[in-house]
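For this depiction, one protein chain was excluded, whereas all remaining protein chains were kept in their positions.
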Amino acid sequence: MKDANARLSGTGLTLAYDKRTIAEDLDVAVPDGSFTVIVGPNACGKSTLLRALARILKPASGTVVLDGEPIAGWPAKKLARTLGLLPQSSIAPEGITVADLVSRGRYPHQGLLRQWSREDERVVTESMEATGVAALADRPVDELSGGQRQRVWIAMALAQQTPLLLLDEPTTYLDIAHQIEVLDLCARLHEEGRTVVAVLHDLNHAARYATHMIAMRDGAIVAEGGPDTVVTAELVEEVFRLPCRVIECPETGTPLVVPAARAARVAAGT
Amino acid sequence: MPLTRTAPPTAPARAPATPAPPSSRRHSVRALGLVAAVLLLLAVLVLSLAVGAKPLSAGQAWDGLLHRGSDSYTVVHQMRLPRTLLGLLAGVALGLAGAVMQAVTRNPLADPGLLGISAGASAAVVSAISFLGIVSFAGFVWFAFAGAGAVAVLLYAVGGGRGATPARLALAGSALNAALYSYVNAVQLLDTASLDRMRFWTVGSLAAAQTSTVEKVAPFVAAGLVLALLLARPLNAMAMGEDAARALGTDPGRVKIVSIAAITLLCGAATAACGPIIFVGLMVPHLVRALTGPDLRWLLPYCAVLAPALMLAADVLGRVVVRPSELQVGIVMVVAGGPVFLYFVRRPRSKAVAS
């Protein structure tokens, strides 16, 4: 199952917090140039896997490999120039403006004597334009709406100029319009040539935007592949324990999950 | 004082998976447990009467307690009895104050000593001693109430704010604690005579207990006890959040005011009588919660019985460990309770604390 072309992959990963094991012996590869989405029910270990790929969580055993080198040995700043991360919980320092926050994404490119080059300035401007927050540049982040704030954080990760971008539940707590807005942005970043990996809650969103999907349950990878092969009625029932029908989305032609009616599920005894 | 209009549910606050109906069997187990706790307290009371510079057997202590003519009458009545009774009252007060604080702030780290309420009482008492020359308990107990009440109100203002997590409230309380202690230090510095008197009091000790103090502190603790027990049902409702409490017909504003009054009475009285003692109010409710679950109608009586048992046991221990000298009960409590607190903070799954 291992893809020789993958820049980012993990083999034999056992993931644990303190003594609590979340996942054992995972093999995973992120296809180059893909928009990979990891899905699964709550507490299946999908965010944990993403954290291990980003080196936030050190695997209890196994290795994550980036560009042929074990990720554990990468210098911190070099890693941050290759692999960008949008964590689930970030704190905007009190009173910081949008432009200042986005400019912090340049940290891995800076040094003691190179604190703010013209290149930094250009990239920050571009990142804000790409995410549509340029007009908000002088506004304090505290005052923004949830959707705007999420785009600002994505802009910061973008300013890192990494070929790989990892996003941990980028649409949580957003309303449907803002969710689509953020996913559209991710899709565009992918089209521009980045490899994007995201953890998403919503199966239908995942099926619509992903080029590659990884479905997890109880710390194990149940299925992976294109949305057409992963999002099937059988697999959704196996992964989420939810009887459903999968139809073709009238808008995009991608699979669309429709939960079975309550009467049908009661009859089936679930 | 009808604090609730409808009965709150007896379901546990932190909503475990199965809200088991309170079966009569469970009630009888809890009732039996309470009886056992009372027996434990009685045993510690006897121990507290018997252990000291002149050790007595249980029989001698009993004799001394009841028979005016016996050899041990003087020792028991002059020294051990007031000290034991004061420990009993202070223990009841601090245990209940801690339990009520933890319930009303929904904060597992709340403790009157740790969050500066005792320090507020100390600062007021030290001011009264030093600036106004008040030396009698009857005089400075009112200052203790004022100091404890002021800190309680301030803390509640902070704890009620948006996004106030247990750690944040603990931090605010500790900062107040530090500020008040630096004030106490400053006053002592300017007045060496009161330093000599107060340095023993600020540690938290039962050694100087007198019958008159016991008599004066008892009514306040009794009043606080009644208030606290009345709060059990409305605080059960508050455990699920103010909105849920309101939906169940409880008036959160009134519950908070009564809670602050109870905490002030209990903590002010205990601090005025024997100085600031920390961790009793933290440890005992946690221990009891493991036995009874979060239902305050059981938790509060258990605390009222087990907190004085712990307090007196610590005092007895303090009399024994460094003979012929004594360790003050406040020190024993800190040395024993501090590690418990640290253990509790470190537990990997205490998400409620570290959120």
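As written, the chains take the letters A and B, and residue 1 is the first residue of each chain.
Quick note on the criterion: a residue touches a chain if its C-beta (ideal position, glycine included) is under 8 Å from a C-beta of that chain, and two chains touch if they have at least 3 such contacts.
Keep this in mind: contacts and distances are computed from a predicted model.
According to UniProt, the chain absent from the figure is "Iron chelate uptake ABC transporter family permease subunit", selected among "DNA 3'-5' helicase", "Iron chelate uptake ABC transporter family permease subunit", "Na(+)/H(+) antiporter subunit C" or "Sulfurtransferase complex subunit TusD".
Check A:Ser9, A:Ser34, A:Ser103 or A:Thr195 against the missing chain and you find that the one touching it is A:Ser103.
When the omitted chain is restored, the residue from A:Ala6, A:Cys44, A:Leu79 or A:Ala130 that touches it is A:Leu79.
Per the touch definition above, the residue from B:Gln60, B:Ser130, B:Gln188 or B:Thr292 contacting the chain not shown is B:Gln188. Those residues of chain B that touch the chain absent from the view are 109, 113-114, 154, 157-158, 160-165, 167-168, 170-172, 174-183, 185-186, 188-190, 192, 195-196, 199-200, 202-204, 278-279, 327-328, 330-331, 333-335, 338, 341-342, 345-346, 353-355.
Listed by residue number, the positions of chain A touching the unshown chain are 51, 54-56, 76-81, 84-100, 102-105, 107-108, 110, 112-118, 121-122, 124-125, 128, 137-138, 157, 160, 168.
Here is the rule we use: only the chains that are shown with their structure count from here on.
In terms of their C-alpha centroids, the spacing between chain A and chain B amounts to 50 Å.
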